[in-house]
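This is the structure I have questions about; it appears just below.
With one protein chain removed, the remaining protein chains of the complex are shown where they sit.
Here is chain A:
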Amino acid sequence: MCSVQDGEDVIPERKKTGKFTEGERRPCMKCGESAAVIIRVNDAFCRGCFLTYCTHKFRSAFGKSKLIRDGEKVLVAFSGGQSSTALLHLIQEGLSERAQKKLRFIPSFVFIDEGAVLNQTQEERSETCQQVAALLQQSGFPWNIISLEKIMQESNSLEKFELSEQFESLHVSEKDQEELKSLWNSVKTLSAKEEMIRTLRSRLLVSIATAGGYSKVLVGDTGTKLSIRLLSDVAQGRGMHLPFETGFADCRHPEMKIVRPVRDFTAKEVAMYNAFHNLQPLVLPALTTKAASNASIERLTETFVTGLQADFPSTVSTIFRTGEKLSVEDMDSEVDRCQFCQAPLDTNVPASSALNATLFSQSLSQKSSTSTIGGASNCDKTDSCCGEGDGSCQTQKDFRLTKEDLADVLCYGCRLVIKDMNSVDDLLPANVLQSAAAAVRRKKMKDEIQDFLLPS
């Protein structure tokens, strides 16, 4: 059947060939000087007005939200790339004495070295860190460099986090290195690997920030990047979490907000900003650098969105605006959370739903059609816990979480990630496994007393 439906015809406008041909000088829309940059179809700016426009946009993002108090300590995640470089510079400008509407927070910077999952040698990793250290040192702000392996440690060991003055060498224990490697190697697909590293990175940032006494983490996601993420999140079942993943502030963690102050900038604007200020971002490899366009869901989505954007210049901004209109319902502190990404669970769905349809399809594939829908098989599993059931006993080291058990306490998107893993046993970071095991025990307790709970 032709799937064109009523009223679905409003198609974004194609790129127009405007009245100014390529190479022809347009006037700046603010001052009339000859323009140096065209940011949208019809907006042309000279250098000076463009930079004013950028700083204004950056300050007003903070002003509007009133999220960060004067004198508040914030941790800025720095990756060395285009948007981080611009973010660092915009913060520097904003804090300087001559700035109008001066920013008044106190930033520290952190770089997470992800060399381990990029197959880099120790030398390559050190070299990257040296480069980053030089940039951060120049900025005059306190900074530190931490390797992703730290995520394998239990959270309390991160309390020793301090801000360094100079970079000596990476301190990575061999045990952590091995553990991250086995976790990484058990993830079979590049799509799941990308999700895995995103969640690990954000968990690490949150725990570093918490340990350091911060209450906000700033990240350098541009609107372009967030539009791509929005679509790729939808493709990976994270529709409910879009406001967290792409909004100005990610409020999923009760005590720690992740803030995206450059999300009103496009990738192009950020690159122009850096170019006009003669800033040199680092060109560091990423997971899908040089990968084919169908190598992963995120990579495919990136190719798709950039391709559309070239023909239909409103693509990125339209996707972005769609995201602005979404919210997350029931966000009280009582809500059950995903034990991996920590967003509210989106798996408590009605009978008629995509999730239940999928579970039903899976149950049909099982030889006995009597198997329970929900996938959790709790037969012939000897609980190694002492029976207290609340995790107070000390036998939890032996508590083996099956994939099905774990899936029960994960959101839809994170279930897709572990589905693409060979095994989860002992592989995920200890603190994830511990809290997941506790959540599984609580869920079992709740199931037992279910019949006696009154509807709220």
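In this section, contacts are C-beta pairs under 8 Å (C-beta built on N, C-alpha and C of every residue); 3 or more make two chains touch, one makes a residue touch a chain; residues count from 1.
As a convention for this text, contacts and distances are computed from a predicted model.
Would you mind picking the UniProt name of the chain not drawn here, from "Dynactin subunit 6", "Cytoplasmic tRNA 2-thiolation protein 1", "S-adenosyl-L-methionine-dependent methyltransferase" or "Rab proteins geranylgeranyltransferase"?
For the chain not displayed, UniProt's protein name is "Cytoplasmic tRNA 2-thiolation protein 1".
Kindly state which of the options A:43, A:72, A:264 or A:346 is in contact with the chain not pictured.
From the options A:43, A:72, A:264 or A:346, the contact with the absent chain belongs to A:346.
Looking at A:142, A:239 or A:285, which makes contact with the chain not pictured?
Once the missing chain is taken into account, the touching residue is A:239.
Quick one: which of A:82, A:153, A:224 or A:296 touches the chain that's been left out?
Spelled out, the listed residue whose C-beta touches the missing chain is A:296.
In terms of residues, what is the contact footprint of the unshown chain on chain A?
Contacting residues on chain A, toward the hidden partner: 1-12, 189, 191, 230-231, 233-240, 242, 294, 296-297, 300-301, 304, 307-308, 312, 315, 318-319, 321-322, 325-329, 346, 349-358, 360-362, 364-365, 367, 412, 416.
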